[in-house]
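Below is one structure, written out as structure tokens; comments come after it.
Here the complex is missing one protein chain, while the rest keep their positions.
Our next item is subunit A:
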């Protein structure tokens, strides 16, 4: 290929890219998960709802799981009295101490035990008290749970296993009560990794995770337990795994995040609009493995600019993966380099947490840089 033809190809793609900008809103509505619509399809147009915070919604999902399947059990450290974050409140009273129970303090034990139960055909719903403490179970998750089906050719699987773990910053957690270790697990074929951003999504995603035929790690941003509220349908519903959601549509910059960071990105979008008339499209990945590449690719082709933001350290974080995955299909559509605003490559700090976090201000600054690149 000579230089002239290369230039011509680029020019042709460029013009297609420009065209996409104008017709974007139509395209955009076809990708991403329409959460309200999905729930309505399952529960009708006006399901009965109650205002719940995140831990209540999790509790509700767990109780639905226990009600709908006799072969489901909930266990972990301090689960019997309701859990340190109250997610398992009253479940033992309602479902008995054989289905909802405390375990000894051993994460590798909890996950190993859960795998065995799942191999037996149970829905094993394990709680790891903090995501920071999931590492003793790393071997069981990565070498065992993730590979059970593959290594036995489907003779045995532990698809019934769901591991819940509270993650993320809370303002005073320091090194060991703040981490977001999703990238370690999102690097493991065979696992699914999910992180919800609010109660209505948490219930639907958790029920889908519990019923999914693969082991799922379900990270719950603990700062949202008491601060995030939704009108949550009381009936049983699920939100499909592997789908991202376009939280708000926009045309200039795509903002990608998950969990609590989505709320930061929504504020960024709001301020960008108000102060600079920049239109941001916010996407919540929801499932981090396997993630919804199509939705983000469509969005980035439309906007030409993308910011990925997460609390976990930037180097080798999930943002790096998404950036690399976006680059190939979006290369000629990009008007600025892909940017990442994430945690720094330090242990999670205590006194300087505010400076460590990918704050609204840092993200907004990045949006400005993307626009003026």
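A few points about this structure:
Keep in mind that, in the parts below, contacts are C-beta pairs under 8 Å (C-beta built on N, C-alpha and C of every residue); 3 or more make two chains touch, one makes a residue touch a chain; residues count from 1.
Heads up, the rule we're going with is that contacts and distances are computed from a predicted model.
When the listed names "GPI ethanolamine phosphate transferase 2", "Pescadillo homolog", "2-oxoisovalerate dehydrogenase subunit alpha" or "Ribosomal protein S35, mitochondrial" are checked against UniProt, the chain not shown comes out as "2-oxoisovalerate dehydrogenase subunit alpha". When the missing chain is restored to the complex, the residue among A:60, A:99 or A:263 that touches it is A:99.
Contact with the undisplayed chain is limited, among A:32, A:82 or A:112, to A:112.
Hidden from this view is one chain, which touches subunit A at 70-71, 73, 95-96, 98-99, 101, 103-104, 106, 108-109, 111-122, 124, 136, 139-140, 143-144, 147-157, 159, 189-190, 192, 213-214, 242, 290-291, 293-294.
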